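Complex shown without one protein chain; remaining protein chains in place.
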Amino acid sequence: MASTIIQRKKIETVSPTRKLVMGIVFVVISGLILLFFALNSEAEWITTFVMNPGGLERGLAGDWVLPTSLTLYVLVGLTLGMGIYQLLRGFGKQTNAILGVVVALFVFAFLTWAAGGKSLNLGGMLSSAVLLSVPITLGAFSGVLCERAGVVNIAIEGMMLMASMVGALVGSITQSLIIGLLASIAASVLLALVHAVLSIKYKINQIISGTVINIFSAGMTSYISAKFLQRYEYLNGPPIFPRFPIPLLADIPIIGPILFNQNIFVYAMFILLIVLQVALFRTRWGLRLRSVGEHPKAADTLGINVFRTRYMAVLLGGVVAGIGGAFFTLGSVGRFDEMMTAGKGYIGLAAMVFGNWTPIGSFGAGMLFGFADSIATKLSILGTTIPPQFMSMAPYITTMIVLAGIVGKGQMPAADGEPYEKE
Amino acid sequence: MTQDNENKHNFNKLNHVAEEVLADSTKKKSIWQTMLIPALAILTGLILGAVIIISTSEEVYTGFQQSFGAGLSASWSAVANSYSSLFKGAFGDPAYIIESLRSGDALEIRRALNPFLESLVVATPYIFAGLAVALGFRAGLFNIGVEGQLFMGAIAATYVGYSIKGLPGFIHMPLALLAGAAGGAIWGFVPGWLKAKTGGHEVINTIMMNWIAFRLTEWLLTGPMTRPNAGRIPVSPIIEKSAEIPQFFKAPIRFHLGFFIALAVAYLIYWLLFKTTWGFNLRTVGANPRAAKYAGMNIARNTIMAMTISGALAGLAGANQVLAINRSMAIGLSSGYGFDSIALALLGNSHPFGVILGALFFGVLRNGATKMMVTTAIPIDIISILQALILMFVAAPAIIRAIYRIRKPKAGDEAVVFAGSWGGNK
Partner (left out) sequence: MTPVLELKGITKQFPGVLANDHIDLTLNKGEILVLLGENGAGKTTLMNILYGLYQPTEGEIWVEGKKIEVHSPTDAINAGIGMVHQHFMLIPVFTVTENVMLGDESTKAGGFLDPETAAQKIRHISNQYNLAVEPSAYVKDLPVGVQQRVEIIKLLYREADILIFDEPTAVLTPQEADELFVIMRELVNQGKSIIFITHKLREILDVSDRIMVVRRGKIVGETTPQEADQNKLAAMMVGREVQLDLEKSPAQLGETVLSVTDLTVTDDQKQITVDNVSLTVQSGEILGIAGVQGNGQTELVEAITGLRNPIDGKIEILGNNITHATPRQVTELGVAHVPEDRQRDGLVLSFPIYENLVLNTYYQEPYAKGVNLYYDRIYKNADQLIEDFDVRTPGASTPVGSLSGGNQQKVIIARELSRPIKFLVASQPTRGLDVGSIEYIHNRIVKKRDDGCAVMLVSPELDEIMKLSDRIAVMYRGKIIAVLDANKVTKEEVGLWMAGINPNDSKNNNRESANNQKI
């Protein structure tokens, strides 16, 4: 904070290097589409995208039938045009959004090419992407809540794992979805409380505190699973939340089946998205929460209780992670398997970083990562030679690229990870 | 110089020598004080572990249904059985050891001591992995990517182990170990480089690198490096005999040279950290990067070096497992060494010798728990719970002090081992 009194000259406003780099990236992507897809497809290929996820009767739509080659050349042109515009004029503040569009076009080009001469159920793929993104996005929301208040939470993985196990166990015993879900949330909140006490009260390094919880959860869930769930089948057979089509909305073609004919976890995700986005940035509660994450001492001098605010944020983060954890057992699989969260909590953290610590951004990143997962599982069906593992790596690599600041540095809360020391 | 001054000098020198013994330049405490908190942390962890064993034991519940006394005795026997079988599993059965010593039969003695030797075998990867985390801590870096580096080390060692044929053992085995170190080093280098050059936080990056490593391994083991005729099972070919780290005794005793390699590496790291300019550099950058910069040290280079060496150590952990124990690479190579080693590095105060002690303890625990699982049907996962609890108590000594009513040490005496946030290069 040394020196702002001088009327200093700005050397530059937008980094020209970044503008140039992004322009080149766009052009390179355009080149890739041309080289690998457009030039690699037969002229007579027709790509058929089926837009209806299997097994649904509402909101049906016709298939998209596209001439493969022509579509690809159009995509080449579009991306090239954006690249040239970026190089000459620059998109300025919209650059990141445009990057998203270009990447999306690239993925679309890939799918068009891969399904050339065949048909691909794009609707089903999108529908499963939404489902796969649920735990990632909820994990990211949990992270947003904690980190906006200044508490780094890498324990989301552990919280979700514990929640999924407890949800399965309690759901099986009671055969009640609601009680199972509530138990999941309670388990996760309990761990969140531990994290909060360790990092807020005892001020231990928050990453270590998170590691404690992750190791503990991995141990505890596997212990219970080995000792009880695997031995007594009736303890590991919870009911599953059924698909619940929303009246009217579910009948909209394409969007309806993908977004509005899912189970309550998907809707919870949408509702949380809106609620969090508004609450964080439009309400007194959110202003106070963010102030604690940016400059806790300033908040303290204005009479805001830093500790209480942080506890509340972490516990709410626990609630959200609990819902995310319950999704695994009560929302999709219907039984608990050891380590079944498989790193989704960590990817959620990545989505949060990618989404610039905002609910809307986290949601977008979560969807993207879910989509990558969804493509990975469909790759073999498409008969491409790309190993599905590489597709699954994409989210991790993207996150590292984002962190490196190539796509522009995010706005991390200034006091994130720093314990507040009240003198 | 006056006599007084002379004395003062000598006295100071004595002081310095005393510290030498402690070999910890950041603290001035007696060994006892240094060990107090970790010892109490372990004790408390074991007590809480007992509570978990009791509360998940069916016998205890049936006992309490009969009478309070029966419940208590069932609780006691549950804990006693578990911990005594853990002890026997880890150190051997004292009665059997004494008997074998009396008989004087060398084979019998070895068999009797095998549980303890097996504990050392289990401790070996912990030493490497713990050193990796500890070195990172000393440099102010949180290497949470040991797990991934371990995988990359293992896969590199495996590849060198099976693909090169016809080398003599004294070349092939070290070569495979080095390959393991290199594999891990690359995986450490990337986040180190990213941190140094872009400020990208190593915690997120190493987590991402972990998952990339898992996927990459999966692909390699089902694709380019898959064992012929293994079907779709993700497993590598078996390594050449010449690449194996030799075991000292015949099967089933697995005690092998790797343990001593680990000790030697720990000493090497100790020497590097506390006896060389390089270590001085690294510790300064870790303790106060701004002061290091002002003193003319190169922070970026240090960060990259520290992460690379940390990765290499983790890679050695993986190579050790493949070359000495598994002889081939499979997906289930590691049972969470990467995360456990964070706990043991903290338990060992991020000091190489402390890491050895911590690793031995974790080795004993895990090996003992394996036997405990067989005899008492308590899942081995109990030790992850113990490790988490111990980590918590070591990291938050205030809890331990509150439980045992120990006075707070003088200010500054208990330096925070590691403080960092997402902020990157602040």
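Each chain carries a letter (A and B) given by its place in the written order, and its residues are counted from 1.
Going forward, contacts are C-beta pairs under 8 Å (C-beta built on N, C-alpha and C of every residue); 3 or more make two chains touch, one makes a residue touch a chain.
Keep in mind the model is a prediction, meaning the values are calculated, not measured.
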List the neighbours, among the chains on screen, of the chain that has been left out. A, B
Residue among A:Ser291, A:Thr358 or A:Ser374 that touches the chain left out of view: A:Ser291
Could you tell which one of A:Asn40, A:Gln94, A:Gln175 or A:Thr283 touches the chain left off the display? A:Thr283
State which residues belonging to subunit A touch the missing partner chain. 1-12, 282-285, 287-288, 290-291, 294-295, 297-304, 411, 414, 423
Missing-partner contacts on subunit B, residue numbers: 5, 8-9, 12-13, 15-16, 19-20, 25-28, 275-281, 283-284, 287-288, 290-298, 410-412, 415
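We adopt the following convention: only the chains that are shown with their structure count from here on.
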Could you please state the distance in Å, as a whole number, between where the Cα atoms of subunit A are centred and where those of subunit B are centred? 33
Subunit B partner, complex, touching residues on subunit A are 147, 152, 154, 198, 202, 204-209, 211-216, 218-220, 222-224, 226-228, 343, 346-347, 349-350, 353, 387, 389-390, 392-393, 396-397, 399-400, 403-406, 412, 416-418
Subunit A-touching residues of subunit B, taken from the complex the two chains share: 52, 56, 142, 144, 194, 198-201, 203-205, 207-209, 211-212, 215-216, 218-219, 223, 336, 339-340, 342-343, 346, 377-379, 381-389, 391-392, 395-396, 398-399, 416-423
